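Shown here: the complex without one of its protein chains, the others still in place.
Let's look at subunit A:
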Amino acid sequence: MNALLEVENLKVRFRSMGMLRALATRTSDPYIDAVCDVSFQVRPGETLGLVGESGSGKSTIARTLMGLNPAHSGSIRFDGRELTDLSQRSYKPFRRDMAMMFQDPVGSLSPRLTVRSLITEPFLIHGIRDRDRDVEAKRLLEMVGLSEEFAQRFPHQLSGGQARRVGVARALALDPRLIIADEPTAGLDVSVQGEVINLLARLQEELGIGMLVITHNLNVVRHISDHMAVMYLGRFVEKGPTEEVFYRPRHPYTEVLLSANPEPDPDARLERIEARGDVPSLMQRPPACEFHTRCPKAQEICSQVDPEVTTAEEGHTFRCHFPVNTPEDPDTDTVGAGSAGRSSRPG
């Protein structure tokens, strides 16, 4: 199937200081690269999970796809049409097909509007007047499993999970073909988290929507995405089929991230592979491999030579000089297989 969304070598830069200051301090390159050479595809009915810590550029990618940040270089093709050189005005029709769910479920809803107004606002924005807004509101609420009476409520009268559902309804209003969900489960309790994930999965099955899910919750990514990409300081360090990445992470950062996921089992307190220190600032991007300052496997070459993108298996790529869990490595199942193999105890 053809890709719905194709991103190639996308780069997003932000100015880090004003022109005068750059002149005064003789900074030739007063920019920071929030997203660096990122390439991926999303097919209809498929979910790509984007994971990484805060500041890794996940949300910047989402905003750039929606045309909220300009791309510096690279290409974004939606349904075969190039988006990077479009003006804001000509971007608008594409936002009908690509819907975004923002991070904060309550914060992204205007407190002065009722749920009915919130979920039918997209029709006004896109000048669709031939539909009855009450009928549409009812249809959308039903789709996300909320009863009709919610139409008259205001955002402060909703719980976190309900607000999330309203966010989903709003995103679905214009029958999008791609949904970009930024942290769809952040701030939700585990019992409610499942509801939102199941809702997205069901809608995807029914409507064949492509999804890009941004999250730092590895447990969520594992269950909802077909493919996943791991980001560190604006770069994809590893990308591949979700099962494959979980089972055999090749990049040390992925391994660190997977092992940083505390097991809800007191007997599984295992040896953990830890990254030293903190995520460096984008203003002082480490040379060559960005992760070498924290990497447990780093050697001299890591700070000198950019690692190449290597393909492990079909569609599984990583960017590292000293990958872990290589097939020749006898000690293959350290983290991914280890945690997958750890038996689930009867509750």
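Simple rule for what comes next: contacts are C-beta pairs under 8 Å (C-beta built on N, C-alpha and C of every residue); 3 or more make two chains touch, one makes a residue touch a chain; residues count from 1.
Heads up, the rule we're going with is that contacts and distances are computed from a predicted model.
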Candidate names "ABC-type dipeptide transporter", "Cytochrome c-type biogenesis protein CcmE", "Cysteine desulfurase" or "Cation acetate symporter"; UniProt protein name, chain not shown: "ABC-type dipeptide transporter"
Touch with the omitted chain, as defined above, among A:161, A:307 or A:323: A:161
Candidates A:22, A:66, A:86 or A:192 - the one touching the absent chain: A:192
Residue of A:106, A:279 or A:309 in touch with the missing chain, whole complex considered: A:279
Identified contact with the non-displayed chain, of A:16, A:41, A:84 or A:219: A:219
Touch list for subunit A against the chain that is not drawn: 53-54, 145-147, 159-162, 165, 189-199, 201-202, 216, 218-220, 222-224, 242-243, 256-257, 260-269, 272, 274-275, 277-279, 340, 342-345, 347
